[in-house]
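Missing here is one protein chain; the remaining ones are kept as they sit in the complex.
As written, the chain order gives the labels A and B, with residue 1 at the start of each chain.
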Amino acid sequence: MTIHDIQGYGMFFLTILLTVLLYWYILYLYRSEKKGERNFEKYGRIALDDSIGTPPVEEKSASEEDRRTKEQN
Amino acid sequence: MFFHWLEKNPFYFALMVSIVISFAGLLEIVPNFASAARPLSTTTPRTVLELAGKNVYIKDNCIACHSQMIRPFKSETDRYGKYSLSGEYAYDRPFLWGSKRTGPDLHRVGNYRTTDWHENHMLNPPAIVPGSIMPAYKHQFTNVADIETAYAEAVTVKNAFFTPYGPEFKRTRKAWEAHRPKVLEDAKKIAADMKDEGVKKMIANGEVPEIVALIAYLNSLK
Partner (left out) sequence: MQSNAALEYDYTVAKLFTYVTILFGFLGMLVGTILALQLAFPELNYLIGEYGTFSRLRPVHTNTVIFGFTVSGVFATWYYFAQRVLKVSMAESKFLMIMGKAHFWVYFIGALIATITLVFGISAGKEYAQYEWWIDIVIVIIWLMWGVNIFGMIGIRREKVLYVSIWYYLACFLGIAMLYLFNNASIPTYFMTDGLGSINHSVSMYSGTNDALVQWWYGHNAVAFGFTVPIVGMIYYFLPKESGQAIYSYKLSLLSFWGLMFVYLWAGSHHLLWSTVPDWMQTMGSAFSIVLILPSWGSAINMLLTMKGEWNQLAENPLIKFMVIASTFYMLSTIEGPIQAIKSVNAIAHFTDWIPGHVHDGVLGWVVFMTMAALFHMAPRMWKKEIYSKKLMGIQFWMQTTAVVLYFTSMWVAGITQGMMWRAVDEYGNLVYSFIDTVTVLHPYYVIRGISGVLYLAGFILFAYNMYKTITAGRKLTEEPQFRTPMA
């Protein structure tokens, strides 16, 4: 096996892997939104409601507490 | 979920971006290093004077307007000579292919231009090539070329990259002092074909004008 073979196989499989990942990502984005798990479009509001007084779209600390309580249960 | 986790953790996100962007470089560039750097059997490393000339070429940034890459088209080989081969560049650090031809290609300029042509041309380009928009480089006739740095460069590439320079290339000042007369000798040969008296006087004083080094470099481009 020469370096060029490794290069060839590496390229082939990595390209397939990344293509799969990309389509998986597209599916994930649209399906999780359809199922109502996530709403990505609301993140567009981050740019609009950005004064320091307005509450964050998703509070960092709050959701971490969420997770912690979930883990405890 | 994998993606969800990726978006919220900046560290893993940065890692993922790094992987995705280094992918191309790893597969496209790195493997080539093994094969493309080999010189042709006729390619020799440049002399110290020519290296000094290359550094003048870089200092005055000739690369802004001149390429050193003859593409494999008939119109180019007719105009500039044989098309360029990878091995010819094996000792070029950095490569000086250029990306714009405001002026003509120079990769084989040594085949069809002479020392006195360059001398007259650098003093006043439009006088030699009517209509030329190249500026004159008169300061190269009085500025001193840095041949010591060029020697240091030769020693560096010899030690770091095994460029085949002879055993007399050592890192000491003594070795440089021993090599210096050889450089002046080369410079004198170039200056013999020039008409500028100041240039000859400088060499007699042990200094090499930039123009002499540059012409030595241009003449070596064949």
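Miscellaneous remarks
As a convention for this text, a residue touches a chain if its C-beta (ideal position, glycine included) is under 8 Å from a C-beta of that chain, and two chains touch if they have at least 3 such contacts.
Just so we're clear, the structure is a prediction, and the values are computed from it rather than from any experiment.
Although it is not drawn here, the omitted chain touches the following shown chains in the complete assembly: A, B. Among the residues B:N55, B:T115 or B:N219, only B:N55 touches the chain that is left out of the figure.
Counting over the whole complex, chain B has residues 7-8, 10, 13-14, 17-18, 20-25, 28-29, 32-33, 36-37, 55, 58-65, 67, 69, 71-76, 78-79, 84-86, 88-104, 126, 129-137, 139, 143, 146, 148-153, 155-157, 159-161, 171-173, 176 touching the chain that is not drawn.
Interface with the hidden chain, as seen from chain A, comprises residues 18, 22, 25-26, 29-30, 33, 40-41, 43-48, 50-53, 56-61, 63.
To be clear about the criterion, only the chains that are shown with their structure count from here on.
If you average the Cα atoms of chain A and of chain B, the two centres end up 48 Å apart. Those residues of chain B lying in contact with chain A across their complex are 1, 3-4, 20, 23, 27, 31, 34. Note for the complex: chain A touches chain B at residues 3-4, 6-7, 10-11, 14, 18, 25, 28-29, 32, 38.
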